[in-house]
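As you look at this complex, bear in mind that one protein chain is not there, while each of the others sits in place.
Chain nomenclature is as follows: A and B, assigned in order of appearance, with residue numbering initiated at 1 for each chain independently.
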Amino acid sequence: MEAITQQIIFWILGITTITAAIGVIAASNTINSVMSLLVVMLAAAGFYMLMGAPVVALFQIIIYVGAVLVLFLFIIMLLNPDATGLSMSRKLSVWMAGIVSVGMTVVIGWIFWQSATQTNMQNVMKNHVCSCTIHDISVVLFSRHLLIFELTSLLLLVAAVGALLMTKKTREDRS
Amino acid sequence: MAPSLSLFVYTLLVVGTAVAIILLSHFLGKRPLTDEKTIPYECGMDPLDTRKHRFSIKYYIVALLFVIFDVEIVFIYLWAISVRDMGLFGLLEMFIFVGILLVAFVYAWIKGGLTWES
Partner (left out) sequence: MNFIAPNVNIISVMPEILLLLSGTALLFFRNCAGQGKAIPGIASAAIILQGLMIPTLWGNNIAGFNSLIVRDNFSILFQTMVGATALLAVAFSHYYLKQRKVSEGEYYALILYAVVGMNVMIAGRDLLVIFLGMEILSLSLYVLVGFFRDINESMEATVKYFLLGAFSSALFLLGIAFFFGALGATGIDNVTTAIEQSGFNIMLLMMAAALLCTGLGFKIASVPFHMWAPDTYEGAPISVASLLSVAPKIAAFAVLLRIVLAVSPATSQVTSYTIIAMAVASMIIGNITALRQTGLIRMLAYSGIAQVGFMLIGLLSPEQEGGPALMFYLSMYILMNMGAFGVAIVFSMVEGKRLLINDLSGIAAHRPFLSLAMSIFMISLAGIPPTAGFFAKFYIFKTAIEAGYLWIVVVAVIMTVVSLYYYFRVIMVMYMSEASDKLSTVSGDVTVIAVLLGVLAFATILFGIMPGSIIGIISKALAFM
């Protein structure tokens, strides 16, 4: 019963993702593209929940949906690109990008297929087994991966300083 | 898997309710629609625009800083869950983390990233 409900949820999410992803590249209005991207990201969060990774789903919603998409929207409002001028203007580069992304997908898919059918995958998975509640992840992050946590703050500091330096007027400009 | 299933049902209910309200008001509303009826708010500025004018870069700086401190919030959220187990050591960890980000905050303040004028 549970397996069937999971299947149903999976297919609903999958169809939603693919439809919205097509919307991202097909929409002529850039704002609509971003809105479709929002749906894609929410659906991705749904997939993470389905895989039993609630923390990742949470981060996906807080950071990507909550913050990164806002940045996208701001950029579009700042630049105000002409919708007609953007769409498929460079035919060759669009085809090249399409071929490369399809090729990449095929290669990665083939590798996943190969590795899934290999026997020693079970051997690997044995090491993976963990209970992934939020509490467990929190404990692991603040004990075994403490350095990574602290380095993140340094990375954010550099990012903030850099963002301010690149966007704020310098003192010379103002005077 | 039960919590994820209930969450999914909940999401479906939310989306369903929203769609249902729009559809109901579409089918049950009295026709014809006048201009007054189509605007979202009865008074105040018109919230719909064709995005003809550009936004100021000032909004973007605020959004950038928001993203940076948003990531901080995610970590604080994780920390809050297990802070009781970690005791004083956990407190110290978070103090260092917040301290480094406080530098970014003070820098943004001094640099004028938080002021609207200039």
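What we mean here is this: a contact is a pair of C-beta atoms (placed from the backbone, for glycine too) under 8 Å apart; a residue touches a chain by one contact, two chains touch by 3 or more.
Note that the structure is a prediction, hence the values are computed from the model and not measured.
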Listed residues A:Gln7, A:Ser28 or A:Ser115, member touching the removed chain: A:Ser115
Where the missing chain touches chain A, by residue: 108, 111, 114-115, 118, 120-121, 123-128, 131, 135-136, 139-140, 142-148, 151-152, 154-155, 157-159, 161-162, 165-166, 170, 172
Where the missing chain touches chain B, by residue: 82, 85-86, 89-90, 100, 103, 106-107, 110
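Here, only the chains that are shown with their structure count from here on.
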Separation of chain A from chain B, taking each centre as the mean of its C-alpha atoms, in whole Å: 17
Contact set on chain B toward chain A in their complex: 1, 3-5, 7-8, 11, 51-55, 57, 59-61, 63-68, 70-75, 77-79, 81-82, 85-86, 90, 93, 96-98, 100-101, 103-105, 107-108, 111-113, 118
Sites on chain A touched by chain B in the complex: 2, 5-6, 9, 31, 46, 49-50, 52, 54-55, 58-59, 62-63, 66-68, 70-71, 74-75, 77-80, 134-135, 137-139, 141-142, 146, 149-150, 152-154, 156-157, 159-161, 163-164, 167-169, 174
